[in-house]
Structure formats: C-alpha cells, structure tokens
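One chain of protein is taken out of this complex; the other chains stay put.
To keep things simple, chains are lettered A, B and C as they appear, and every chain counts its residues starting from 1.
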Amino acid sequence: MGMIGGGKDAFIGAIHRYAFNMDGLIEMLCGALSINPEIAKDSGKSLFLPEDRIYLNYEEMMEKESKMPEDKRIDFVTIVTPNFAHFAPAMAALDHGFNVVIEKPITFTLDEAKKLKKKVEETGLTLCLTHTYSGYPMVKQAKAMVRDGAFGKIRKVWVEYPQGWLSKLTEREGNAQAAWRTDPKKSGKSGCMGDIGTHAAHLAEYITDLKITQLCADLNVMVEGRALDDDGNVLLKFENGAAGVLMASQVAAGEENGISIRVYGEKGGLEWHQHEPNTLLVKWLDQPTQILRAGANYPNLSSFARSNCRTPGGHPEGYLEAFANIYHNFALTLMSKLSNSQPTPEMLDFPTVEDGIRGMAFIDNVVESSKSEKKWTQHTL
Amino acid sequence: MGMIGGGKDAFIGAIHRYAFNMDGLIEMLCGALSINPEIAKDSGKSLFLPEDRIYLNYEEMMEKESKMPEDKRIDFVTIVTPNFAHFAPAMAALDHGFNVVIEKPITFTLDEAKKLKKKVEETGLTLCLTHTYSGYPMVKQAKAMVRDGAFGKIRKVWVEYPQGWLSKLTEREGNAQAAWRTDPKKSGKSGCMGDIGTHAAHLAEYITDLKITQLCADLNVMVEGRALDDDGNVLLKFENGAAGVLMASQVAAGEENGISIRVYGEKGGLEWHQHEPNTLLVKWLDQPTQILRAGANYPNLSSFARSNCRTPGGHPEGYLEAFANIYHNFALTLMSKLSNSQPTPEMLDFPTVEDGIRGMAFIDNVVESSKSEKKWTQHTL
Amino acid sequence: MGMIGGGKDAFIGAIHRYAFNMDGLIEMLCGALSINPEIAKDSGKSLFLPEDRIYLNYEEMMEKESKMPEDKRIDFVTIVTPNFAHFAPAMAALDHGFNVVIEKPITFTLDEAKKLKKKVEETGLTLCLTHTYSGYPMVKQAKAMVRDGAFGKIRKVWVEYPQGWLSKLTEREGNAQAAWRTDPKKSGKSGCMGDIGTHAAHLAEYITDLKITQLCADLNVMVEGRALDDDGNVLLKFENGAAGVLMASQVAAGEENGISIRVYGEKGGLEWHQHEPNTLLVKWLDQPTQILRAGANYPNLSSFARSNCRTPGGHPEGYLEAFANIYHNFALTLMSKLSNSQPTPEMLDFPTVEDGIRGMAFIDNVVESSKSEKKWTQHTL
Partner (left out) sequence: MGMIGGGKDAFIGAIHRYAFNMDGLIEMLCGALSINPEIAKDSGKSLFLPEDRIYLNYEEMMEKESKMPEDKRIDFVTIVTPNFAHFAPAMAALDHGFNVVIEKPITFTLDEAKKLKKKVEETGLTLCLTHTYSGYPMVKQAKAMVRDGAFGKIRKVWVEYPQGWLSKLTEREGNAQAAWRTDPKKSGKSGCMGDIGTHAAHLAEYITDLKITQLCADLNVMVEGRALDDDGNVLLKFENGAAGVLMASQVAAGEENGISIRVYGEKGGLEWHQHEPNTLLVKWLDQPTQILRAGANYPNLSSFARSNCRTPGGHPEGYLEAFANIYHNFALTLMSKLSNSQPTPEMLDFPTVEDGIRGMAFIDNVVESSKSEKKWTQHTL
C-alpha cells in the first residue's frame, strides 16, 4: 500500500501505520507523505521507503505506481490528509485502479462524498472509512446482540464523546492539530460535531442497525474566539421510533477521549466505554447485569467479536487493535476479492462510502438544525 | 413530629422513618397514616404510637395536636401522601402552626406550590422538601467547589436519571407504586419527568447554583398503553450561557436508580454517581483526576461535606444517610430557631418551597416544550 | 436498652447509636457512658436520657436497672468500652439477667471469652458480637451461595483489610483512637491483627462456613516506636483443604477501610469489597461474570440478603445499615424469644460468643505463629 499525507508529526498517519503493521498482512511500499518536499523525503526515509517510491505529491504517486508491474504495485492507498484534501486523491486513486482507505470525515462536503460513492460503484473498487470505534470487538458483540434480538425492540440510545483538549484557545498556542481542526477552511462547517460527533453518530447507527431520521441540535462555541463549534447536544429520533441523545464536547475539561454508548430495549440494555473497551456490560430485567469480556470463551460470544480479537480474555487490547481490525477486515476482503472468492460477513464488517455519506449529511443537518428555531430537522442525505 | 400518609406498605413513608430515626434528634409522636382506618390503626400500632395519637385523617390530627401542651406537641409534620394529596395537609399544617416536611413534587400543580410559598412566608414557618440527592455529602462538596470557583465559569452540565422498573406495563400487574405514579389523576401531568426528572433538574441547579432558563424537551411514552411519559430527553440552557442535557428514563431496562451528574467549567470538571455516592471525581486540565471521598481528612474538604458525614472515610454511607441529612439539617434549623439563634449556612442547606416551585414549573415547562414545534421554551415560573 | 461506654467523642459508641436507632425497634433508656462523671452526665443529657437513668458506672446501672418494673426495664446492654473493659460489665449484665451486645474483640483474653461463653450458656441469655461486616446483605448473599454449593468445593480464599491511618506515629500526636488501640494494656497482645485482622478472619469463616485450621503469620511493626503490630500477612489453611491469605495493615498509606474478600471454588468465585458493598461479583467458568446487587428483584437472591435490605436496588445502603442489621436481627431474636416463638434462621444470623472465642484464639495464634520459626501453627481454641 501507499500513504497520502501522514508525514512526520502528523497524529493520525502514525496511528494508521501502527494499525496496518500489526498483523503482518500489509506492507507500506510508497508514500506522498507531505506537500512540503523536505518533510515528504525525510518522512519517507525514516519509514524505510525506497527512495524511488517517496513521492512529492499524490498525482505523481498515482501515475508512477499505476505503471508498476502487478506483483510490485500497491493494492490500495491510505489517505490521511486534512479533511479538505480527501476528495481529490481519493478520486484519483479510484481512477487509477487503487482501492482506498480514507480517514473520516470522508470528504469536505456531502456533494463530494456522493461523487465518491458514484465512482466507487463505477470502478467496483473497495473504499474503507476508518470509523475506528466500530473496530472494537465488544462493539461488534453489542451489534450482534442487538441484531439477534437479545434486547427486543430498541427504545433509547445515549451516545457521548467528551474530550477536554480544546478547553482553552489551544489553536492560538501553536497546537497544529487544534489549528486545522478549528479552521473552517480545513475542517469544514463543523468543528466538534464534524470531528467527533460523527464518530458518535456512526457508533449509534452501527450498533443499533437503525438509521437516525430526525435530529434537534444545539451546537455551541464555548471558548471565546473560536471559529467552529466545540460542543454540542443533539436529540435524536431513530427510524423505529427510538429516542436518543448524542453529546459531544471538546471542552469537557479533564476528559480524554471518552466515547461511550448505552442502548436500551424492551428486554435489556448494553453499555460500552472506550475507556475500558474489552468490557461490554449487558443488563437485564430482573437478572443480574453481565460483564462480557473480549477474548473470553463463553459459548455465546459472536463470531464478529471473536474474529476481531488477537489474544485470549484478560490481555487487554486497545485503540490500535481496533484500528488494526478495520485494516485487517479490509485486507481480508481485498485478498478474498483478488482470489475471486466471496468475503465473509465478518470480513466485510468495516465502514464504507455509505457511512461516509451519512457522516457528511449528519454534519450538514446538525449545523442546519442548530441554526433553526424548529425543534426537529429531518436527517436526509 | 407527626406523619401524614406512609402507612404499611408505602415505600417512601418507611424511608422517611429510617431517615429521621437515624440521628436520634427526631421522635415520631403521632400519625394519620392512611385514609383506610384499618391500615391507619395497624400502622400506628406497629410503629409503637400511643393509641390516642393514631389519627384517621390529617384534619383530626391538626386539630388535636395543635391543642396539646407545648412540651408534648409536635414541632412539625411530614407529608408522604401521593402527589395530589400534598397541598391540603401542608396548608392545614402551616395554618395550625406546624413546620412541614414534604415529599417531592411539592404539590399537584404549580399554582398550589405558589400558594404554599405565600403561606410559608405569612406564617414564618419552615418548609423542607425532600430532594434527597442534595443530601449526599459529596454532592455538597461538588456545590462548594463550584461556588468557590474551582472550575471557573461553568460551560456544560450532563445530568441523568435512568431507571428500568417501568420497562413493562407494570402498572397493570398489581404494582401499587407503578399504578399511582403512572396515573395522571394521582401523579400529575408528567410521569417520568415529574417523578425523577425533577430530581435531576434540582441536582443540576443545586450543584451549579445556576438557574435553567430555557429547555427543549422530547418526552416519550415508550410502553404502549401507558398514560404518562416514561422517558425524556431535555436540552437545557442555564442563566450564564452554559449548555446542558437532562435525561430521565424509567424504561432503561436493567438500570436501578442511576442518578448521576457531570459538570464542566473552564478549569476542570466533576462527576458524581449515586451508585457510589461517597466518591466525587474531580478532573483538571493537565493534572490527574482526583478521587475525593466522603469522610476523608483532606484539608480542603468543605464544611458542608464534613457536617453531613457520620463516619470517617471508608465507611460507606448511602441513600438513607443522605435522606437523614435533609432531616438533620431541618431539625437543627428548627432547634436553632426555637432557641432564637441564627441557623448556620450548613444547617439551612436543605431544599425549600422555592425548590418546590421550580420543580412544578419544570414539569409544566417540559410538558409544554415537548408538545411544541419550537425548539426552545422559556423556563418561567 | 442501656449503653456502657460510648460517651461524647467515642467513635464506636456513636456508630452503635446510629445503628440501633435506624429501624425504630430499639430505644436507648439509660447509660453508664463514661468513667469520667462529667462526661457521663453531659453525654447522657445530650442523648436526651432521663436524669435518673444516667449512671456513673456500670455496676450502679446493673443494680438499679435490674430492679425496675418489667415494662420499664431494659432488655439488653451494649458494651462499647475499650477492649480491656469488656469482660467485667458483660459478666455483670448476664448475671443481672440482661442480654448483651458487645463490640469486638469480645474480651481482653481468650480465657475471659471462654468464661463468658459459659455464662451465656448458664443463663440462656443472648450475646451478640458486632462483627459489622457480616451484616452487609451481599456478604450474606455470598455466604448463601457458598452454602448452596454454587461454586462447588472452595479452594482459595483471599481476604484483606488495608487501612492507612497509622502510617505515622499518630498515637503520639494526640489521636485518642490511635493511642488506646496501639497500647498493649488497653488493646491486648496484638494491634492490627486484633483490631482488623479479626474482622477479616471472621468474614472469611462466615462466608465460607469453613474453619481456619492452620496459620502462618508474619506480623510487623512498620512504624518505628510503635508498641504493637501495625501490619501482618497470614497464610491460612481451612478445614476442607482450601488455602488462603489474610492481609491486614494499618500502614497501607492512602487506604481507608478497604476490607474485601475473594473466594474461589471448583465452579466459580465471588468478590466483595466494602468500598462498594451493595455489589457482589460472581464469576463463572466459561460464562460472563455477574454483578449481583443488593435490593434487586432477581428470583434467586437469597432470603438472607433480602431480609437485610431496607430499600430497593439502586438506593445504596452502607456501613451503618450493615451495623443496624446486626442489631435488627438481634432485636428480632429477642422479641421472638420474649414471645416464646422460635427465631428464624435469618433472625439468628448475627455473630455470637462462639465467634468471639474464635477471634480471641485467632489473636493468640497469629501472635504465636509470628514468633515461631515453624511454618504452620495450629489454630486451636
């Protein structure tokens, strides 16, 4: 594979590398790692890339890599540039016959996301969106239990993603991460909701297998001088009538990266926290709550949870492993397609361009709702 | 003191008795414990009341007790009847010169609450409303830290109260508690929000010392056939511009009585859960989270937390002790007034008729908001 | 009832009063609250005792109370003096026909404890020893599950009681509690093991229904200048061959009162912590761990757990309620005996003179073992 963006000091590029290295299935062969030529070269060298496959821009990479002999050529690219620079390289990659892994949000605008979807369909290639949290085994277990009807009809969803790192005007203090994420030109029309609210919305829809149909948003700029929302609360309605709340904040002082979710149905409920991701609490009417653990050998642990664990119960796996699961399933799907066999449902269990479109629409719709005096805004694509 | 309501099998009457017995300051001398004469008599006997002070209705109790010699006469009454039967005995008690403890919600309607306030002011007597959760020492510590500016300006409040006991149509299965609490004639115009949402709203205002000024509510009847809301999500705005979410549910299957709150300011935040009430998590920008514990001997534990603990750190105190703190402070206030001295701020730290009025207005306003197509409803009294 | 010891500023006397007040079954009628006459009188007044029943010593109290008419006379005395002053008033009380509640350790020496047992048997009266921790409902649930064979044969017991309050030479800093508890003349031949190790040993035997038969102790004085052990680790053997460890420390800096226990059998295990006493973790081979909660309405919660809860699940009960359970069961037993009916097993579930003897022998044997070069010392009475 080849990487676009993700040079030295980029946060998420390094995370992707830990993730795809872990299982030994994927090898990084080339990169266009920065728009700054010096950084691009230095970064490539420090990653042990051959000099002739360290590119200075993605166009060059596409052109040269697509002409390589098949056994040397990369199978896919990973795009880890800031949001505004996702669309063009993704289209180019698909046009040159490469599958694509793309960091979320998928594009800068909903319109771009729709064009990308069309291109994916035309080319028959595979696009994977790294909504990391759906890669955790106990999130997959949660989804499996809901799907199997363990909780009956779902009535209530509480999803939240509190962070505290933007409690001050960090973007003016030389924090590069903060600078681009709070800049509408680089990040898009929403800050907090685009960056982490979309993760929360994806997690809720992923686990419940229910689409959000209406929302009522209250987005806030809590730190004076900031250009984009850094906090938001959203009431949700799901297609089956379930009610929900989505809370995301980057000014929850003292919080780290606390995405968590609770889902309640007629017969029971579930609770999951990224803080302790190998545990899924499962609650019942009139029976004790159960602590389900990743890697355990209960008879009823789902195949989706099992196939996304590397170790037996009690060996904590974390964020990088969840990220690696996204890559692992994507890679197995590609290998399966390359060998003309049908990927299993477990292999196909990674976010796609459809999830990307829903994420972009979510951003559009919460921003619109927040400005509206009406209570409910339809969550249309 | 004397009790109105709270005969055998009543849930909350027994709780009040544990609470006022605990500290040995309050003695139950009489009661009108049920409108059913048999139950009234039996209940009185089993509580070791003298036969001549077991009354069959509150009017009789008022009349006879008010004529007792001062050294035998009760100082106050506790009213633990269902919501619709709070107002009349409370007015009667004040009219006969008795101080009043009343279970929340204070009355059936906002209008009654306002009349009660007027009566309290006219008589100069003391009314105490048992919003239990404000009796926990670490809730008081939270309030003290916010008041002292430890967290700077408050930006965000998340308060929730999930229960699961009404996940089925329990009111049709012979559960007396469920029957009256879901009956609009006995409970009022809201079920879940009136019963537990008001506790959550009180807790949020108590800790932050900020008034809720606007709200946007989504109340739901999740169990088919139920007459009142059993679930609700409410967006909040506070007087200083802070944003909030209040979630309350009685269909969160598998949850017990999980009231909890998180508050975030510019410099840090706090987290408290009734589940483990002796712990207050205090979070900071760039410093480790601290685990504050009730009864501990830290130099900076507030006098409000200290004076509401009975044991040293590590001896868990619970719901009954929190309840007892409400009574304890109320009793100390009465004793102080009776001896013509000024109660301390710590003694006066119990909910009053003002809190009752805010609670009734909260019920009115969330119900109105839930029916409205407008996003925001003013939280006026 | 009447109280011996427990004047103003005594820690445990106040605890006993919270505990026996709580349920409204027990009334304090008299007391010999201090050997200091001023304190005795002041304490009696502040507890609203009638002046003629405030005694200056227990002998006077015994004599006068035993001559009262039956309907005014106390039924039992509670002895909350320091350890060295338990035996004499307990013997006197039994001799005068009063039942006895006694703070642990039961006496100063094993020999005294044996004499007390003989006296109890002779008089047919009831003696209750306040090993508080066996009063928690989830401890009783643990015992019930072990007894019912849920875990199969017990193999392993880990019990611990860490405190940190004696990490410095507190006894020289004016701490009265520390002063007598570290003084061999008042406390006995062991400090930490006598004070809290005995609680841990009792808890282990109570839950498992197995007797400790051998022990290997390492007692330490960790703070220079202290006269008695402030720390200890003990290997245990139980009568059925199970192995165990008992750890107790008063120099575990930063710990509060963290008694906890884990028990493992062939089929599963259990875990309980006083810190969060309403929860019992129950673990299984190849099934998820369960979180059992006090007051919950699971079909299989034992009658011993149910009858020792005052509130439904989710209303945390704590140390004072556990203490109150000891008194409650003792009072129900007395009432049952007074009415010539047979107390139920649930009523009889409080520690007795037998537990007191085992505790005194435990102190003797760990002290002997700690001095011995032999690995194992028999735990004989």
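The criterion applied here is as follows: contacts are C-beta pairs under 8 Å (C-beta built on N, C-alpha and C of every residue); 3 or more make two chains touch, one makes a residue touch a chain.
No experiment lies behind these values; they were computed from the predicted model shown.
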(message) Using the document's definition of touch, tell me which of C:255, C:317 or C:355 contacts the absent chain.
(response) C:255
(message) Considering the complete complex, identify which of C:56, C:235, C:348 or C:381 is in touch with the unshown chain.
(response) C:235
(request) May I ask which residue of C:247, C:291 or C:348 touches the chain that does not appear here? (result) C:247
(message) Using the document's definition of touch, tell me which of C:20, C:76 or C:264 contacts the absent chain.
(response) C:264
(request) Kindly state which of the options A:35, A:56 or A:320 is in contact with the chain not pictured. (result) A:320
(message) Contact with the hidden chain only, please: which subunit A residues?
(response) 11, 14-15, 17-18, 21-24, 28, 47-48, 163, 255-258, 274-278, 293, 296, 310-321
(request) Kindly note down the residues of subunit B that lie in touch with the hidden chain. (result) 281-282, 286-293, 296-299
(message) Contact with the hidden chain only, please: which subunit C residues?
(response) 151, 155-156, 158, 160, 162, 164, 167-168, 216, 218, 220, 222, 231, 233, 235, 243-245, 247, 249, 251-255, 262, 264-269, 283-285, 289, 372-376
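The rule is short, and it goes like this: only the chains that are shown with their structure count from here on.
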(request) Kindly indicate the chain pair that has more C-beta pairs in contact than all others. (result) A-B
(message) Of the chains shown, whose Cα centre falls closest to the middle of all protein Cα atoms?
(response) B
(request) Could you tell me the distance, in whole angstrom, between the mean C-alpha positions of subunit A and subunit B? (result) 43
(request) For subunit A, jot down the residues that touch at least 2 other chains. (result) 289
